[in-house]
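Here the structure comes first, spelled out in structure tokens, and everything after it is commentary.
Apart from one protein chain that is not included, each protein chain of the complex appears where it belongs.
And now, chain A:
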Amino acid sequence: MLEIKNLHVKLEDEDKQILKGVDLTVPAGEVHAIMGPNGSGKSTLSYVLSGRDGYAVTAGEAALDGQSLLEMEPEQRAAAGLFLAFQYPVEIPGVGNMTFLRTAVNAQRKARGEEELSAAEFLKLIRQKAATLKIDSEMLKRAVNVGFSGGEKKRNEILQMAMLEPSMCILDETDSGLDVDAMRLVADGVNALRRPDRSFLVITHYQRLLDHIRPDVVHIMADGRIVRSGGPELALEVEQNGYGDLLAEVG
């Protein structure tokens, strides 16, 4: 369960307040969506939760399964069960996808005091997970995200999620740059990972993705706050009327 209380965040180097009191609770097993216009603070929220540099928390707190996140290093947050699927997955030439994933999986296991996976165990596991995401072994052999299409990059993110088995997954505009088929494939991958002890926070501009990943709750974010929350119908309302009416309504 992710609990965010009164979270205030500014840019580290500039006197610019981006989050102005975010309150949000995502109970275990639920899928929540955050929608909102450009510049409302959606991506900042995902970065602050996962520990990216460049932001200063000026007030508030965030906890995952009772553990306070904000003091942790990014790798500690990951080991605690947080996963961020990037809007723009990073290309790392010269580092094999397998090496990267095995390093990540074993680093997390080590951090949690679990035994590391042997090469054979890892290989078996990744082959099995990759197959369900239609990721072929050639893609696993390539350097991380290098030469991957937009769809392949996002599938690779979901593969990482599947391998790392987080309790809280944040998807930052995972639908951006995807055609309909690729989006369906990614959504199927996410849906296959739904479990009673795993929550999702899906950040998106469009309702489209939410047709495929059905949310339990939809939040509208504007000017650094959650201004409205509701059921899936809220996303449809945004799709039909845009943000203008909705934001005027909440003042």
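The definition used in the following text is that a residue touches a chain if its C-beta (ideal position, glycine included) is under 8 Å from a C-beta of that chain, and two chains touch if they have at least 3 such contacts; residues count from 1.
We take it that contacts and distances are computed from a predicted model.
For the chain that does not appear here, its UniProt entry gives the protein name "Fe-S cluster assembly protein SufD", which is one of "C4-dicarboxylate ABC transporter", "FAD/FMN-containing dehydrogenase", "NADH-quinone oxidoreductase subunit H" or "Fe-S cluster assembly protein SufD". Contact with the undisplayed chain is limited, among A:G21, A:P74 or A:G177, to A:P74.
Checked against the full complex, the candidates A:V57, A:L70, A:A107 or A:L123 give a single residue touching the omitted chain, namely A:A107. Listed here are the chain A residues that touch the chain not shown: 50-53, 73-75, 77-79, 83-84, 86, 89-90, 92-95, 99-100, 103-105, 107-108, 111, 143, 160, 164.
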